[in-house]
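Encoded as structure tokens, the structure appears first; notes follow it.
All protein chains but one are shown in place.
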Amino acid sequence: MTTPQAKEAKSKQKNEVVNDFSMTVATMNGSGSQTSNVTLLRALFKMGIPVSGKNLFPSNIQGLPTWYTIRVSKDGYLARRETHEVVVAMNADTFVADLASVVPGGAFFYGDHLKFEITRDDISVHSFPAKQFAKESGAPANLRDYVANMAYVGVLAQMLGIDMDKIREALDYHFDGKEKPIALNMSVIDASYAWSAANLKKTDPYRVEAMDKTSGFIMADGNTAGALGAIFGGVQFAAWYPITPASSFAESLSQNIAEFRDKEGQEGKTYAIVQAEDELAAIGMAVGAGWSGLRAVTSTSGPGISLMTEFAGLAYYAEIPVVVWDIQRVGPSTGLPTRTSQGDILSTHFLGHGDSEHILLLPGSAQECFEFGWRSFDISERVQSPVFVMSDLDLGMNQWMTKPFEYPDTPMDRGKILWEKDLEKLKDPWMRYKDVDGDGIAYRTAPGNRSAQSAWFARGTGHDEAAKYSERPEHWENTMDRLTRKFQTARQYLPEPVLETQKGAKVGVIAYGSADPAILEARDYLAADGLKVDYLRLRAVPFNDTVREFIASHDKTYVVEMNRDGQMYKLLVLEYPEMATKLGSIRKYDGLPLSALWVKESLQAEEQK
Amino acid sequence: MTTPQAKEAKSKQKNEVVNDFSMTVATMNGSGSQTSNVTLLRALFKMGIPVSGKNLFPSNIQGLPTWYTIRVSKDGYLARRETHEVVVAMNADTFVADLASVVPGGAFFYGDHLKFEITRDDISVHSFPAKQFAKESGAPANLRDYVANMAYVGVLAQMLGIDMDKIREALDYHFDGKEKPIALNMSVIDASYAWSAANLKKTDPYRVEAMDKTSGFIMADGNTAGALGAIFGGVQFAAWYPITPASSFAESLSQNIAEFRDKEGQEGKTYAIVQAEDELAAIGMAVGAGWSGLRAVTSTSGPGISLMTEFAGLAYYAEIPVVVWDIQRVGPSTGLPTRTSQGDILSTHFLGHGDSEHILLLPGSAQECFEFGWRSFDISERVQSPVFVMSDLDLGMNQWMTKPFEYPDTPMDRGKILWEKDLEKLKDPWMRYKDVDGDGIAYRTAPGNRSAQSAWFARGTGHDEAAKYSERPEHWENTMDRLTRKFQTARQYLPEPVLETQKGAKVGVIAYGSADPAILEARDYLAADGLKVDYLRLRAVPFNDTVREFIASHDKTYVVEMNRDGQMYKLLVLEYPEMATKLGSIRKYDGLPLSALWVKESLQAEEQK
Amino acid sequence: MSESNGNTATMPNIQLNLVGLSKNDYRGAPTTLCAGCGHNSISNQIIAAAYELNVVPEDVIKLSGIGCSSKSPAYFLNRSFGFNSLHGRMPSVATGAMFGDHSLRAIAVSGDGDTTNIGMGQFKHIMRRNVPMVYIVENNGVYGLTKGQFSATAEMGLRLKYQGVNHYFPVDVVQEAMASGATFVARSFAGDANQVKALIKAALSHNGLAILDIISPCVTFNNNDDARHSYGWGREHQEPLHDFTFVPREQEIQLGEFPEGTTRQVEMHDGSTIVLKKLERDYDPTSRAAAMRVIEESQSEEVLLTGLIYVETERPSLTDLYELPQGRALNRMSEAELRPKKSMIEKANAMMF
Partner (left out) sequence: MSESNGNTATMPNIQLNLVGLSKNDYRGAPTTLCAGCGHNSISNQIIAAAYELNVVPEDVIKLSGIGCSSKSPAYFLNRSFGFNSLHGRMPSVATGAMFGDHSLRAIAVSGDGDTTNIGMGQFKHIMRRNVPMVYIVENNGVYGLTKGQFSATAEMGLRLKYQGVNHYFPVDVVQEAMASGATFVARSFAGDANQVKALIKAALSHNGLAILDIISPCVTFNNNDDARHSYGWGREHQEPLHDFTFVPREQEIQLGEFPEGTTRQVEMHDGSTIVLKKLERDYDPTSRAAAMRVIEESQSEEVLLTGLIYVETERPSLTDLYELPQGRALNRMSEAELRPKKSMIEKANAMMF
């Protein structure tokens, strides 16, 4: 692999930028470029280089512009960057903008079937005969767009120094070891690689080199991770309705559960997954299943959450465990279905008319999606209340470098549920809604319990401790007060925030979910600029005392989030009104993942105010 | 009308309590007692005595206990009182409790068909032969329960000194002047009156006397008032789905609109009212009508609001005017459908996934229901956003003494809507979502506009200023920022808070809606106890500067409301985080209207903390 | 929550069924519905059917939406688990609930408003899925609980005092059931106690979704404009004596003997009439084409067909399709069965890249 350029590149090592840039491929959706992109991503990861891949795709099926950005970062930074060093243009519709998007000194590649004037001389520009490779491959006409995309894999591999063995490994993974497609794709990549070596001259500084920074990591998308977590959490029932970007949660569940849960010689399944007719029905089914004693989950995004409002209130008041994944996208309304957001925090926490509040879990990595996949059931059954896992499109659908999934470190907690034998042992007669332990959580039974003492009547209407219908003022108040108490209890079962502190920092940052990498990276930049910043990553609502102490112990704490209204900031103000003025709000809501640069600059601007 | 007792009563005038007590009638629902109760209420009102009537009814149709309380108050206090001075028991199921509920020294009346031991000697107790009157009246067997209820009207009239002419007037009103039923009912009342005069001896101090404190007032329920207000507001389209306690809003609209809006010789109707298949459809229809340029309204209660969540977000983002009445009842979930609450404030303000916020109007009297009935359309069309009028069961369904409805004092404001001629006059091409005036409100057109420039495509997806589909980050952010700006603008179009201040008060109270009478009354008691309290009654969310100044100018301001979570308190904390610690929260959530005593004691307890 | 359990066996003179229970063991709380409401007689027939079929109450779950009809599960089978869910959404709750312990039988009760207005979508979809349960629609053409508005099953042209005229095409529950592939479709009349009981028994024995459309007159609100006057104080007084808040006591309409193959004209509380036609004894309900034909015929004859109109026993029920274990309930599975072994975490990580 000592091509002419490589030699030349080696010679001017001082100018080189190794393993620290972003590359973006601009194609048309439906053109199959995802296969090319993830192949590149995987190969880089296998080379030991920290990478993240983000897909910016339109809300249609075929024919509109789509961009895939891979960030390679020797420092392990995974956030979106605002600059593009290497750009591949395969789409005429966006060619001009794509050309303009390359940073000065960067590299621009394009298929030579795109006939445009090249208006820049401050970058390296290369064209390659994408369509010709496609033709030569022998692929039928209707597959040539697809094959053309494979061509840029070869060109980039050669120009950036990506290991071809790793490319093959990546294809092997992608095609599940099936020889023929691997060979076919590889042949195009080989051809374009060879062509590139022979015809292109490297003049830009960006290249990659194997390193050892990905061992001990996996790459995963949050939706698959969450689904696998649910499988390890013993999910028994799932109901769902398709919606971007949540569909892949339920689809991974369907596709993988048998593999993990069907055992040799086992008679019958341990789970059921139903595609419902809409989100009202999806959560209705999950609530029915939760009532019947199953670990039940549903997954959706904003519009679905809106439709689940009435059932959320029922489950809160009738105290029925159910887990809801909200893979957030940009709202209000249908909004931007293929863009990311943290915009459902406030409305989901307060979901439902009347006085209600809900537990939110806030996974910050794919690994944590796995963890909350199982832990959400434990919490929901323990607290007997809905639990909302608030992921987002970026975390859910993009590929993230993450710590490996860990086997649950605590046994399944089915909460306070009584079966026939448990009831026999009781001294006092059991009552469904009696606060026996003083923690606000009562004991429940499930249908199928054959003890004649076990049945109760679930309802969303006022009830007394025995679950009997009641309109008496004191019964209503007592139940509502117990629910308040229950939510106090709940805090102890929720994941603690993650703290990153240092000595002498007076400024704090609070963030959550997919904002994490941008904050981590920005902290380094801020430190370099002389501003020490402590960081608390929230993992659940309601909060616990760590949060209070964090805010109390800093002069100012900024809540950084991806919505217009500072939704988590607001929840914090409501929780700590006495410290309201110590809190600041920093927000972005353009549908793109946060960048570290923006976080840094926004925070500096706030500090200078 | 100088009966023996009346004479005797006059003689011990010192002990008398005139026009200042509560009387409660305990019956079974479905027994027709409402007719008796409103007859009493009306007669008292016609006597010039301030009264309020509250119906505490179960969530079924027939056969369960129901109580009707009439407060007579020479001082004009209209809130619920916690004590019952005069009690009429007509229901065996609650007899014992009803007997126990009378204050010492009070009077207890019961039908002599109820065979119970009378266990109290600290009150005056009288039985009367209710069933006998029914029998003697010649009513058929299945109507005797109904007739028996008329009997207590006569007994009470005689024992309390209610003017029989006013009773007749009340019946005349109730039966719309129809001679026969008036005569039939009157004959029972006359008979029981005569029987009472001959057989009962007055030993309790409670009685009424004509005065002149109701002239210049009317009595009305908020739902009828709101519906009439909508009619005067030029409502053009209403869609609704039945739900307690909101049904009577839409039903009054249906029953009264022709009377006010169909003119002699007019060809065709100026409105349409549709009973939808559910609340999703009801608001969907209203949104469709709003888009098509009509003044559109829907009315519902908590469960319906939950189901309207997705459409609320669409209307917010697509900027479609629509008015939604929420006659609040106790939630979460189905809750207590026949009890009152202010529990939907927070969830309705934030209704919808993503970043959204809604305008809430907060009527505090039946007169204000009328006013907001028309004004809500002006605001909604001006701001091009949904407006939620937050009434409640107490205000909506009970009878309130209130100032007369006033004719709208401003012409209809149709907001920024352009027809063919308006478009012709424009210099720059019209764009649906362009902020021409810098106030965040753009110009709209409506279907049927025949100008070829007028059409636009409404959608809940991202769009640019020209209403074209867009996924561009800056388009999304620009729109969302403009919506924020629009909500700033909106404040100026919203009703100002009502202030009741006095010199030297350091404590403030903020309340809203049907809490008003209890606050007004409690202020007098607090003043008597030496605590001056200023009072701000909110009439809309978002707030305006009067609210800020009010909080700023008091040492402590308590927000008194009828929900568990201090929902309005929370909205105030979010609006004024810098004054968060100056705010306190006082809440009741047992489904009953507030009493002044409770307000007074709660506030004193908070002040002593 | 039963208070009567256990003691019955020791009490003298009490009829016990084959599972050792008295009829009392099948009762519920006292009804809070109006006296004379058809819904109460249906509850009674559910109690009788379960008792006579020797069903153990703990083997049944009860489900409903919101409405007078949907309250009724509180009034039968106290010893069964119950869920009074949301307006129009019972079908989804039932679908999920059936997976907890698939050996349980489900009895669901809904109203015409609950099922065919707000619940139309879920109603149609639960039939498509053939969820194994008895689904009773207590059909009175109005919203009882919210005081008498039209429901979607109200006939076109009907005029109600406070509601005006109904202009919309009525929903025929039986026809909807056929269109959506329900595997057991029947109709009856609340006052025809024997037929109601027989159909409930048959439905309880069906493995699939059994739709029972039971005409169940509302004594309080299904009164048309003219008829309402008859409530006056004697018919000679043509003005209404009272307002909305008075519910006169009415007798329930009982049909008594009503042989197969005959028709019966029934006068409703409001004076209007409906014509019921009971299917012939030898009618074969297993032919879809025949069912469609008789439905069409009865519609053009303007009679309401009663009896078991269609049954199909071949289609697997929803829970059959999910290959659940024989004789074991999902909701009793242990951690060992539900959580993959520790070693499987490697596999999960290996799936990633």
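A, B and C label the chains in the order they appear, each numbered from 1.
What we mean here is this: a residue touches a chain if its C-beta (ideal position, glycine included) is under 8 Å from a C-beta of that chain, and two chains touch if they have at least 3 such contacts.
None of the values given here were measured: they were computed from a predicted structure.
Engineer: Of the residues listed, B:Asn142, B:Asn199 or B:Thr270, which one is in contact with the missing chain?
Structural biologist: B:Thr270
Engineer: One chain is left out of this view; which of B:Gly106, B:Gly293 or B:Pro386 touches it in the full complex?
Structural biologist: That would be B:Gly293, which touches the missing chain.
Engineer: Pick from C:Gln45, C:Ser92, C:Ser110 or C:Asn130: which residue touches the chain that isn't shown?
Structural biologist: From the options C:Gln45, C:Ser92, C:Ser110 or C:Asn130, the contact with the absent chain belongs to C:Asn130.
Engineer: Looking at A:Glu251, A:Glu368 or A:Glu521, which makes contact with the chain not pictured?
Structural biologist: A:Glu251
Engineer: Over the whole complex, note the residues of subunit C touching the chain we left out.
Structural biologist: Residues 117-121, 124-125, 127-130, 152, 167-172, 175-176, 179-181, 289, 292, 296, 300, 316, 318, 321 of subunit C touch the chain absent from view.
Engineer: Name, in rising order, the residues on subunit B that touch the hidden chain in the full complex.
Structural biologist: These residues of subunit B touch the chain that is not shown: 42, 45-46, 170, 173, 218-220, 224-225, 228, 231-234, 236-237, 239, 256, 259-261, 267-272, 274, 276-278, 280-296, 310-311, 314, 370, 374, 404-408, 411-412, 419, 445-461, 466-469.
Engineer: Residues of subunit A in contact with the chain that isn't shown?
Structural biologist: Those residues of subunit A that touch the unshown chain are 29-35, 58-64, 139-140, 142-143, 145-146, 174-175, 178, 180-181, 184-185, 241-244, 247, 251, 254-255, 275, 277-279, 303, 333-334.
Heads up, the rule we're going with is that only the chains that are shown with their structure count from here on.
Engineer: Report the inter-chain centroid distance for subunit A and subunit B in whole angstrom, where each centroid is the mean of the CA atoms.
Structural biologist: Those two chain centres are 46 Å apart.
Engineer: Could you list which residues of subunit B touch at least two other chains?
Structural biologist: Residue numbers touching two or more other chains: 58-59, 303, 333-334.
Engineer: Hey, what residues on subunit C touch two or more of the other chains?
Structural biologist: In subunit C, 86 touch at least two other chains.
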